[in-house]
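With one protein chain held back, the other chains of the complex are shown just where they sit.
Moving on to subunit A:
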């Protein structure tokens, strides 16, 4: 009962909170004429341009901006040993690691092949990484706002430079400030002083890493970034001091992705449609949570021979304060939303529990990353509308936009790229020493470790299954490239779809057109997500988590 209560509280509570936030995001990102004019003109002056952009201009501006983000961070990380704000004297990084990390944070992935507290200067953490946690998230929100404007039938997609500032200053920053305050009140460190040195009861001298944790952590959760200040992420006691910070963090993980759906509906002026999408996403999340919490309530086989009580479920790799429910719940939330912060050791999850986070990243649209999760769902919507549209006896239309060969080609290309970016490199690394030499466990579990790493990179999630020696040049470069492609293709292609839709005459809606506001459409959308999103990965799942599960004694 306690599990159900916690899950209901976190999911239900976040869903409720997401409603007002969604309304605010609609107003902040896409103000009606006369609203927020002061902010708009201010952002226009800072951004240097206010002109309305077509999809190509919008996209190019965004890509240039992201290229600058990458370059700045690459430079800071590469030169951190010469730069200030380095009280602990962190040394230089390997160049492939700098590439990987810059790519990781630019793409809102935050896959970490390093331990922050052991190798990053405060300048790297704050000016390099934390800055990217804001602007990469803002990029995603801006892209979604642009997409929604196009579908809503506006003449242009807006202006990227204005949008990215709106997302940063009107959405992310105020929210981060509130949550960070609460976190500090709950005992999270926030300091620019170097590590503390303490003498333990045994008389041993211990160095305790600390720093501006609260600021870093808050945006890591809100922006579906997930990159921890500390290597162990949210399992580190200073990054997650109590039951309450744990709960608040989980709410922060889900909040903006959920609100993005409402913002999408708000810009379209179709809240009922948004409700159906929200319900489909929520259903997938609930299935995954139910699965993971149930599978995790079974004891781990590792303890089978040991004289310990196992009636509390699998406690291996868990933060004992949060028990066997908190860990898997967090695992599902963080992977459903492309967040990637971890609240338990995913490597230690029971095999089928470990399948749930992977499934979340394969779909990558059951709320998904801020902005981009909804954009990914848009791809499934295009496919669902196409097939369902024919079944009602009409040329398929989505909200009056005719879906034809060009749109289908772009949507299927985006879905294909996701499968390709996960399965292709996994095959390469699984079949060669590039991956085989780096896995910690033999057999199916080791395969899961490789599969998970590329899944996480392609989905821009950033969580690690761990148990993988992923600090090699091969891993750094491969996951870096996968992250970049996995980030930008699913933004470029959907915006190209919208560009194509905008160029066509819009059809009128009637009782004969496919409704996108009822349970039937929701069912069709759900089926499409399962068949187009999940079935592709079934063979890989069979050889990883399923093989491991059925091999258990």
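Miscellaneous remarks
The definition used in the following text is that contacts are C-beta pairs under 8 Å (C-beta built on N, C-alpha and C of every residue); 3 or more make two chains touch, one makes a residue touch a chain; residues count from 1.
Quick note on the criterion: contacts and distances are computed from a predicted model.
UniProt lists the omitted chain of the complex under the protein name "Potassium-transporting ATPase ATP-binding subunit" (options: "dihydrouracil dehydrogenase (NAD(+))", "Biotin transporter", "Potassium-transporting ATPase ATP-binding subunit" or "Multicomponent Na+:H+ antiporter subunit C").
Of the listed positions A:298, A:408 or A:477, the one in contact with the omitted chain in the full complex is A:408.
When you scan A:203, A:307 or A:393 for touch with the missing chain, the hit is A:393. One chain is missing from the display, and on subunit A it is touched by residues 383, 386-396, 400, 403-405, 407-409, 412-413, 415-416, 419-420, 423-424, 426-428, 430-431, 435-436, 443-444, 446-447, 450, 505-508, 510-515, 518, 520-521, 523-524, 527, 531-532, 535-540, 542-543, 546-547, 549-552.
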